[in-house]
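Pasting a structure here, questions to come.
Removed from the display is one protein chain of the complex; every other protein chain stays in position.
Per-chain numbering from 1; labels A, B, C, D and E assigned in written order.
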Amino acid sequence: MTEFDTGLPSVRQVQKYIKEQQKIVIQLTTQETITGQVLWQDPQCICVSDQSEQSLLIWRQALIYIKPVP
Amino acid sequence: MTEFDTGLPSVRQVQKYIKEQQKIVIQLTTQETITGQVLWQDPQCICVSDQSEQSLLIWRQALIYIKPVP
Amino acid sequence: MTEFDTGLPSVRQVQKYIKEQQKIVIQLTTQETITGQVLWQDPQCICVSDQSEQSLLIWRQALIYIKPVP
Amino acid sequence: MTEFDTGLPSVRQVQKYIKEQQKIVIQLTTQETITGQVLWQDPQCICVSDQSEQSLLIWRQALIYIKPVP
Amino acid sequence: MTEFDTGLPSVRQVQKYIKEQQKIVIQLTTQETITGQVLWQDPQCICVSDQSEQSLLIWRQALIYIKPVP
Partner (left out) sequence: MTEFDTGLPSVRQVQKYIKEQQKIVIQLTTQETITGQVLWQDPQCICVSDQSEQSLLIWRQALIYIKPVP
């Protein structure tokens, strides 16, 4: 959780999703899936706008994977 | 868990919910959902007043996401 | 897990429960709920006396939330 | 997980169970319960002899609570 | 999570899977299984191309095991 170097490929991949307003699917540890766009990230959370345009503050510890919606 | 810099966007977002007494929904790792208001936060916990006005001390490790109630 | 500063509001809240022998409910990551009194806390665990007066050594990583019994 | 100070009350409590060969119940994150005696502890694991006298190396991250068998 | 030394056998094993384009199965904490090829790894994530050629950014905290498809 202490790894947050803006030069890391994974941090840059998420940054790319933010800039390109890429629609993504986030799989969470609770089995729940969120579809939306990443608004911003910081070392603790990522902020996502979901399909009903609600803004969710998601803790990084809850992340399983992120994939783009084709 | 060691990330708690009051300048971080995610810490400030929660601080904003506290100041504005924003009604929020918290999704926990146990699948349980808490609706209420954040009273305060520290590096270990957030303290929330739920709908029956009970005060819950929630450990950060239990957080999945927080979203505002529209 | 490395956050244990006796000046933190959340550590002091638990300390207050200890001093006042407040009856509390602890929600654990396993979904199990413990009702009882906190006897002491340290950076790794909290020790709780449950309703059958058994003493449980609970690891902090297992905590979801603590709330007082009204 | 980085907290392992032999002076901590929780570390000493486990040490007391070892010395007194106290029969204990261990609740694990998988919901499984182990009954037996703690043989030794180190910063990463506790080693337990279960009821069939098998020796289990249990990772600390898997611990929910330990309680003595009355 | 703070262990990411490119000289570690486990980091080199994953690196070997990348170079050899080894088809692998990844078991995740959510019970979900991903079959595909590892594209790259960094201290926070591994990036995997799954069977529908989608690119998944998988957080390391979600990993249970990786095994090659025979």
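Note that in this section a contact is a pair of C-beta atoms (placed from the backbone, for glycine too) under 8 Å apart; a residue touches a chain by one contact, two chains touch by 3 or more.
Note that this is a predicted model, so its numbers are computed, not measured.
Participant: Would you mind listing the shown chains in contact with the chain that isn't displayed?
Facilitator: D, E
Participant: Which residue, E:S10, E:T35 or E:Q51, contacts the hidden chain when the whole complex is considered?
Facilitator: Missing-chain contact among the listed residues: E:S10.
Participant: Based on the whole complex, identify which of D:L8, D:V25 or D:C45 touches the chain you can't see.
Facilitator: D:C45
Participant: Footprint of the hidden chain on chain E, which residues?
Facilitator: Within chain E, the residues that touch the unshown chain are 1-5, 8-11, 13-14, 27, 29, 31, 60-61, 63-68, 70.
Participant: Given the full complex, what residues of chain D touch the hidden partner chain?
Facilitator: Against the missing chain, chain D presents residues 1-2, 4, 28-30, 32, 34, 40, 42-45, 47, 54-59, 61-62.
Following the convention adopted for this analysis, only the chains that are shown with their structure count from here on.
Participant: Working from the CA atoms, figure out how many degrees chain A turns to land on chain E, in steps of 5.
Facilitator: About 60 degrees of rotation relates the two copies.
Participant: Quick one: which chain's Cα centre is the longest way from chain C's?
Facilitator: E
Participant: Provide the C-alpha centroid distance between chain A and chain C, rounded to the nearest whole angstrom.
Facilitator: 33
Participant: In whole angstrom, how far does the Cα centroid of chain A sit from the Cα centroid of chain D?
Facilitator: Those two chain centres are 38 Å apart.
Participant: Of all the residues in chain C, which ones touch at least 2 other chains?
Facilitator: 1-2, 4, 29, 61 - these are the residues of chain C that touch more than one other chain.
Participant: Once you draw an edge for every pair of touching chains, what topology comes out, line, ring, star, complete or other?
Facilitator: Its topology is that of a line.
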